[in-house]
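All protein chains but one are shown at their positions in the complex.
This part shows subunit A:
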Amino acid sequence: MARKLLLDKAHIENIRYYDVYRANGGYAAAEKVFKGMSPEQVVEEVKKSGLRGRGGAGFPTGLKWSFLAKPEGVPRYLVCNADESEPGTFKDRYLMEFLPHLLIEGLLISSFALGAHRTYIYIRGEYAWIPDILEEAIEEAKRNNWLGKNIQGTGYDLEIYVQRGAGAYICGEETALIESLEGKRGNPRIKPPFPAVKGLWESPTVVNNVETLAAVVPIINIGGEEYAKIGIGKSTGTKLISACGNINKPGVYEIGMDISVEEFIYSDEYCGGIANGKRLKACIPGGSSVPILPANLLLKTAKGEPRMMTYEGLNDGGFVTGSMLGSGGFIVLDEDQCVVRNTLTLARFYHHESCGQCSPCREGTGWMKRVLNNIENGKGKMSDIDLLWDIQRKIEGNTICPLGDAAAWPIAAAIRHFRDEFEWHVLNPEECLKRNYGLAHYADPLPVPAAVAAAV
């Protein structure tokens, strides 16, 4: 059994409630902090742990915290990013629903470390029942003097508030989130200035993902060094993976970052293999924005080594033969799935979610959707495939925020690895309406498919 640090108590009945959480070692980390750690020591411990942001980008959390500007007389804010809207990702929801006090304890310690006295949890509007759970837990914490004024007699004050969004993927981007929290449209800001200098209401602000902030609790409990011993290289600690698609056991799993992708998919401890006895065709391993990989490149790197479930392991080979760990949204496609159709749904998603500020993203995402729609419906031309490639190239890197890149990468990867499936749609306009292309050679053992070799 892998070591669990976040979900170790998830099975305990009523762990949602303060008394049960407390009786099972809850708020011990906060106690440790208040009994003798300075804010700087907490930051130092998080740095030592090697913890990297769990929202998608994987930026070192301790380093991010040390960038926070601390001008005299200006409030500082911590904002917890619970917007969770990247397709394939549903891990933060699990933490908030089942372990709300773990998040609150993490927020308490992190707010203390950053010198924040008002902390907001920005949660996607569709998770409409979760604010009640969080607010109840906040009330309980307050009654037990873990929130409010003069917390545990230390003189430290903190309030935590829950703010609901209202349906906009872009509000997961940290500057769009801040705009939304200020009561505006979720249009990302041009950086610099970074939120660490000018964030919420022009004040220095740190935005962190739910899982990142929850992970601070075990880091304080066991110590940064101990945490860093789990995992491989710069992928330290444990990571929540939300697994979905055509597998036997979809759900949220906590992994130590030292297992292989193959173990994650096929072992009974995790996904339990491909559903209905089918074969693995492809996988999007880190949320819809990251490159899709065919089975052979997913299980083994281009060098023929087992691919590991770590930041570096999933990225091995760059975008030519690799992908990304991203948010941990692990989407598995079996041999019956159509890559063109899947890519079309993602193009539609990004078009729907583009905020519209930057023309390459606003126009390009809609254009890609229309071209893909034609190919999927047997009305595509061979030149459309190159056109798609051209459009995505022109979006990538040309927008204020990374949503443009997030929209471009899935299209690029689908063409890079599955070009023959796109061509088959064009060449078989009637047949493609009736059946799917199937597995072809995607699960064949390496060497790398010709299309990939050509792109190198």
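List of remarks:
Here, a contact is a pair of C-beta atoms (placed from the backbone, for glycine too) under 8 Å apart; a residue touches a chain by one contact, two chains touch by 3 or more; residues count from 1.
The rule is simple: contacts and distances are computed from a predicted model.
The chain not displayed here is annotated in its UniProt record as "NADH-quinone oxidoreductase subunit NuoE", chosen from "3-isopropylmalate dehydratase small subunit", "Phospholipid/cholesterol/gamma-HCH transport system permease protein", "Cytochrome d ubiquinol oxidase subunit I" or "NADH-quinone oxidoreductase subunit NuoE".
Set against the missing chain, the residues A:Asp8, A:Glu31 or A:Glu126 yield one that touches it, A:Glu126.
The omitted chain makes contact with just one of the residues A:Leu51, A:Leu68, A:Leu147 or A:Leu181: A:Leu181.
Contact with the omitted chain, checked across A:Cys80, A:Ala141, A:Leu298 or A:Leu346, is made by A:Leu346.
Among the residues A:Gly50, A:Pro218, A:Gly245 or A:Gly380, only A:Gly245 touches the chain that is left out of the figure.
Residue-level contact of subunit A with the missing chain is found at 75, 84-90, 93, 118, 124-129, 161, 163-169, 180-186, 201, 242-246, 250-252, 284, 288, 329, 331, 333, 337, 341-342, 345-346, 348-349, 352-353, 355.
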